[in-house]
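One protein chain omitted, others in place.
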Amino acid sequence: MATKRETPLLDELMTGPWPSFVKEIKLSADDGKDAASDLLGVLEKSYNERIGHWKHGGIVGVMGYGGGVIGRYNDLPEEFPAVAHFHTIRVNQPSGWFYTADVLRKICDIWDKHGSGITNMHGSTGDMVLLGCNTDALEPVFAELTEIGFDLGGSGSDMRTPSCCCGEARCEWACYDTMAACHDITMHFQDELHRPAFPYKWKFKFSGCSNDCVASIARSDCSVIGTWSDDIQVDDAAIKEYADGKQVDIAQDVVRLCPTGCISFDGSKLAIDNADCVRCMHCINVMPKALAPGKERGATILIGAKAPIIGGALLASVMVPFLPMEAPYDDLKELAEAIWDLWGEHGKNRERVGEFIQRIGLGNFLEQIGLEPTPEMVAHPRTNPYIFFELGEEDGEE
Amino acid sequence: MATKRETPLLDELMTGPWPSFVKEIKLSADDGKDAASDLLGVLEKSYNERIGHWKHGGIVGVMGYGGGVIGRYNDLPEEFPAVAHFHTIRVNQPSGWFYTADVLRKICDIWDKHGSGITNMHGSTGDMVLLGCNTDALEPVFAELTEIGFDLGGSGSDMRTPSCCCGEARCEWACYDTMAACHDITMHFQDELHRPAFPYKWKFKFSGCSNDCVASIARSDCSVIGTWSDDIQVDDAAIKEYADGKQVDIAQDVVRLCPTGCISFDGSKLAIDNADCVRCMHCINVMPKALAPGKERGATILIGAKAPIIGGALLASVMVPFLPMEAPYDDLKELAEAIWDLWGEHGKNRERVGEFIQRIGLGNFLEQIGLEPTPEMVAHPRTNPYIFFELGEEDGEE
Amino acid sequence: MADRKTDIGPPHYEKFLPPIIKANYGKWKHHEIVKPGVLMHVGQSGDKLFSVRAATPRLVSTVTIRLFADIAEEFCDGHLRWTSRNNVEFLISDSSKVDPCVARLTKEGYPVGGTGPGITNIVHTQGWVHCHSAATDASGVVKAVMDELFPYFNDKKLPAKLRIAFACCLNMCGAVHCSDISILGVHRKAPVVNHEQMNKMCEIPSTVAACPTGAIRPATVDGNQSVEVIEEQCMFCANCYTVCPAMTLNDPINDGLSIWVGGKVSQARSEPMFSKLAIPFIPNEPPRWPTTVAAVKNIVEVYAAHANNYERMGEWIERIGWPRFFDMTGIEFTKLHIDDFSHAGETYQRSVHFKRV
Partner (left out) sequence: MADRKTDIGPPHYEKFLPPIIKANYGKWKHHEIVKPGVLMHVGQSGDKLFSVRAATPRLVSTVTIRLFADIAEEFCDGHLRWTSRNNVEFLISDSSKVDPCVARLTKEGYPVGGTGPGITNIVHTQGWVHCHSAATDASGVVKAVMDELFPYFNDKKLPAKLRIAFACCLNMCGAVHCSDISILGVHRKAPVVNHEQMNKMCEIPSTVAACPTGAIRPATVDGNQSVEVIEEQCMFCANCYTVCPAMTLNDPINDGLSIWVGGKVSQARSEPMFSKLAIPFIPNEPPRWPTTVAAVKNIVEVYAAHANNYERMGEWIERIGWPRFFDMTGIEFTKLHIDDFSHAGETYQRSVHFKRV
C-alpha cells in the first residue's frame, strides 16, 4: 500500500473545472502505486521549494534498441525511494491515436503490473508515454507490449515516432491517406526508429491538408502536407445555400479573407481564380459543404522544422512542391534515404537537418540529393550578390 | 590640342536616341582637353580587351581635408600620359541640385582651366563630380571653388555629402523643409564632412515623404523621411471630381491598393481610418488634388542603410518614429552625435553603423545613446527565447 | 530469447476503427459542430459520425484510462481516440447516445468542449513531474490557466481558434514557438558548475562547443579540470546542461515563466507564424501561478474584444500593429523584447509602415 503524503499545495490543484493531474496521480497512489505516492511527495517538495528534483538520465533501455526509453533519477532517492528510478517508456501509438476499450485495458494491465500507473496520453511527439518505472521493469514491459502488438517509439538521435492527423478516417479535407502513410513509413523504417544512427533526431509528421492539425510544419524534420494540383471543387447549389443562409457572410468571411484575393462572388455565384490560389484552405474551412480540395491530390513535402535549440526555431521549407502520395510511398522513402545518407555523412553531432541544409546551402543540398532546384522552394531568389560561381568548360579560364 | 584617337568601338555608342557619353568625352577632347582624348584611348582599349585600366588610388587631397578627392592612376601612363593621374573632385552640390546658368558657367571655367572638362552631374551620393585631373590641379581648383562659394564633398570614413529631394521647393507633399534641413546639417557638420574620423562612411539623406525620391531608406546611414502624425487631409469636393472624372477609378486604384485596407468609398465620399493608415502615400499619390498629408508634420528618422559589402545590404530601421523637423534641428543633431560617439568608440574599422547596431544589438544601442525602446522600432518582438536577462536588485540572487 | 519480438511497430490502426469509419473512410462529405465539443461528420453515404471530445489533463492514470474504456463501451462499442492536443474523443454512430455520453463525461469531471473558435487543451510537457531541465512545473500551470479560461473551452466563442502551448524550458517540447499564446519556462541564472564532477560526468570540449555564445571556457578550478562561464555572455539557453549534467541552471528564485503571442501553424489565410515575446518574466508562483494566469487571461480578453471573426491572435496583432498590442494589453515594451540573436536585424522596423498607437 502506497504511503499517504500530505500535499497541501498540490491539493489546491484538485479544485476547478479543468480535470486535475493531481487527482490522476492520487488515483494511481490510491490504486496502490508507491511510485505515484512518492511522485506526489517530490512534486509537493518542488512546489514548496520552486525547483525540480530530477537528475539527468543515464543510458537505460531495452536490449537491442537504442531508443524508446528516457532514463530518469530522483536526486532524493532516500526520501523518495519509489521514484529513485523513474524512467519513461515511449510506446508507438497507432496512427491517428485510435484505440478500442479492449486494447487500452491490456495496456493498463501491463502498466499497472510494472509501472507507476501514470501515463501521458500522449507525449508531444505522439507516443503513448508510460511515465515512471524501475530499470528492472523495462524488459518485462517491452516483452508484454510486443505480445499485445505494441512496440516502442523513438528517442535519441533516431527517427522519432511519426504521427499524423486522423485524415481520411474522419476528415473530408484529407488530400491523402495520412494514417496509411504514417503507418507505412513507421513500419518501413523500424530500424531507423529503434537504433539511433543519425546526427540528431528526425521527425516525420503527416497532415492531410494545410490546416496542419499535427503542427507538422513547425515540429517535424519532414512535414508531409496534403494539397491538390487542380482546381478547388465548387458546388454551386451549396454556395447558394450559404448565400441564402445566415451563418456565413461570403463577401466578408470568405472573399475578403482569401490571402490572394482570388475569389469573386456576385451574390450568388462564386468563382475562384485557381492560378492565384495558394491552397491555404480558408475558403474551404468556412464553407465545407460547398467547397472541397481539388481532385488531383497529393502532398507538399517540406523539410527541416525544429524548436529553437540552438540556432533558432525553423519552420520546414518546401522540398517537393507536389508529390502524389500513393502506397508504397517509394518517392518519399527514397527522398528520406537520400537525405539521411547525406546528413548522416556530413551532419554535425546534434545538428538537425534544417540547420544542416542552411549550413551547406539549399542549392548544394539539392545537388547532393539529386533534386532539381525550382522556384517553389524559395520565397524569393537571393538578394545578395555573393554568388559562388562554378566555372564550367565553356567559361574558359585565361 | 588633344591627340585625335581612333575609337571604332566607342563610336558605335554615338548613335541611338539616348544622349551619348562618348559624344560628351569627344566634346571635351575637341575642346582641347588632352585628358579627355586620352580617356577615349583608354576606354577604347578597355572595350577591346574587356578589362579596366585604372589602378587603386593613393592618398591625394587638398590641404587640411581628408576627403573630397578620389585618387586615381592609369596603369598605362606611357601610352596615356594625360590620364596618368586622373583624380576626381567631389564638389558639394547645393541642396536640391538647384543652379543658375551663371554659377554653372563659373564652375565650367574652373574645370576647363584645370581639369578634363568632364563631369558627372551628379555622383550617386549627390556631389557634383569633377572627373579627372592632375594632382597639381587639386589646390588651385579648391581655391577657385571656394572663391565662388563652393566647397568639397565627402569621401573616406567621414560624413558624406548629404542630399535631399527638392521638397518644399517644388513638391506639394513635402512634410518638412528637406532643403533647409540638408543645408543646415551640411553646414553644421563641416568638420565631420571634411575630416574623416569615423569607423566608416556616414550618409544623411532627406526625403520629404515616404515616396523617398532620394532613396534614403536604402542608401543612407541616417534617413530622414517626412511624415505626419494626424489625419490625411481630404478635400471632399475634389474627391467628387475624381469620382466623376475618368482618370482615376477610386475603388480599383485607391481603395483596393491601400496596403492596410483602411479607406472606404461609397461612390462619392471617401473615408480614411487614419489609425490604421501607415502613411504609405499611395492614395495621396493617385489623387494629389484631393488628398494631402496631415497638418502635424515632421519626419521619421531611420538609421543604418547600406549596400551589401560586406555583411549584406541593409535598409534603414526606425530610430525615432516621429520628430518635428524645426530649425535648428537640435534633436537630429544630438541624435547623430550620440550615435557617432558610441560608434566612434566601439565601431570596428569599416563597420557601417547599421552593422554596428546589429552586432551590439538594438536594445543595447538604444540604452547607450539614451533612447527609450518602443515597439515602433521593431517589425515584431523577438521570436527566439535567448534573452539576456539582466538581474536587478529585486531579483535577489540566491 | 529466440522468440523475442522486436521491430514489430505499432499495431495497424485499422483494427481500432469503428465500422462507420471503415465504411466512410476517405469518403466524408462535410462536418458541423453540433454543439461545443460535439462534431458531426457526414459521409457521402449519408452516414453520420458523432465525435464527443472531452478534456483530459494529459497526465492520466490507468484508473482513468479504464474509465474511458468503460464509457466508450457504453456509448460507442468501445471506440475512442485521442487528438493531437490530448483530448479524448468518443466516436459515436448512434445519435441518441451523444447527449448521454456528454452527460456522463461531464459528471466524471472530463468536460466536453474544445471544438471550433475557442480554446482547446494546452499542448504541454513534463515540468517538475519528470524533467531535469524544467524551469517550472508544466501540469500545474496548465491546470491553473485552463481553470480560468474554462468558459472558452466549452461555452464562450472567440474570434477564431486560440491555441495555447506550454514548455518548461527552452528545448520547447511543446510547440510553443508557433502558438497563439505560449507559456515558456525560463532560467535567468548562468549555469552553476559542479567543478568536482565536471571532468567525470562531461566531456569538456563538447561542453565548451555546446555554448552558442561562447560563454564557456575551459578552466582549472580548485585543481579540477573544469570550465568557467562568463556570466554576461550567458543567455540561459541550457544547451550546456543538456550536454553536461554538471552545469545546472535550475534556481528557485530566478526561474520563472515568459509569455509569447501570435504564433500559428495552420496555413489558413496567413502563412505559419512564430510566437513573439510579450512578457519576458513572471516568477514561479505555485500552486496556482496567479500572475501568469492573469497575464494570459488579459491577453485573451483583449483579443476577444477586438479581433475580427476568423482572425487568429497573430493575424489580429499584424493588423493592429505591435504598438497597439502593447498599448491595449498594458504590457510594457522593453529592451528585452528587441531581438539580439543571430538574425536580429531582420526584426527591426525597416519601413515607415508602422501603425501608431
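Should a chain be cited, it is by its letter among A, B and C, assigned in written order, with residues numbered from 1 in that chain.
We adopt the following convention: a contact is a pair of C-beta atoms (placed from the backbone, for glycine too) under 8 Å apart; a residue touches a chain by one contact, two chains touch by 3 or more.
In this text the structure is predicted, and so the values were computed from the model without any measurement.
Residue B:211 is the one among B:211, B:229, B:274 or B:364 that touches the chain not shown. When you scan B:141, B:174 or B:303 for touch with the missing chain, the hit is B:174. Think of the hidden chain as still there; on chain A it touches residues 210, 217, 225, 227, 229, 259-260, 275-280, 300, 302, 304, 314-318, 321, 354, 357-358, 361-364, 366-367, 373-389, 391, 395-398. Remark: the residues of chain B touching the chain excluded from display are 9-10, 12-13, 15-25, 27-28, 31, 36, 39, 42-43, 46-57, 63-65, 72, 86, 88, 92-105, 107-108, 111-112, 117-122, 124, 126, 131-132, 143, 146-147, 149-151, 163, 165-166, 168-172, 174, 177, 179, 183, 186-187, 190-191, 193-194, 210-215, 217-219, 225, 252-253, 257-259, 278-282, 285-286, 288-289, 307-313, 315, 349. Along chain C, the points of touch with the absent chain fall at residues 267, 271-272, 343, 346, 350-353.
The rule we apply is simple: only the chains that are shown with their structure count from here on.
Chains joined by the most contact pairs: A-C.
If you average the CA atoms of chain A and of chain C, the two centres end up 13 Å from each other. Centre-to-centre spacing of chain A and chain B amounts to 50 Å, using the average Cα coordinate of each chain. Taking each chain's centre as the mean of its C-alpha atoms, chain B lies 48 Å from chain C.
Shared contact sites, meaning residues of chain B that touch two or more other chains, fall at 383-386.
Counting partner chains per residue, chain C shows two or more touched chains at residues 170, 172, 177, 212, 237, 251-253, 274, 341.
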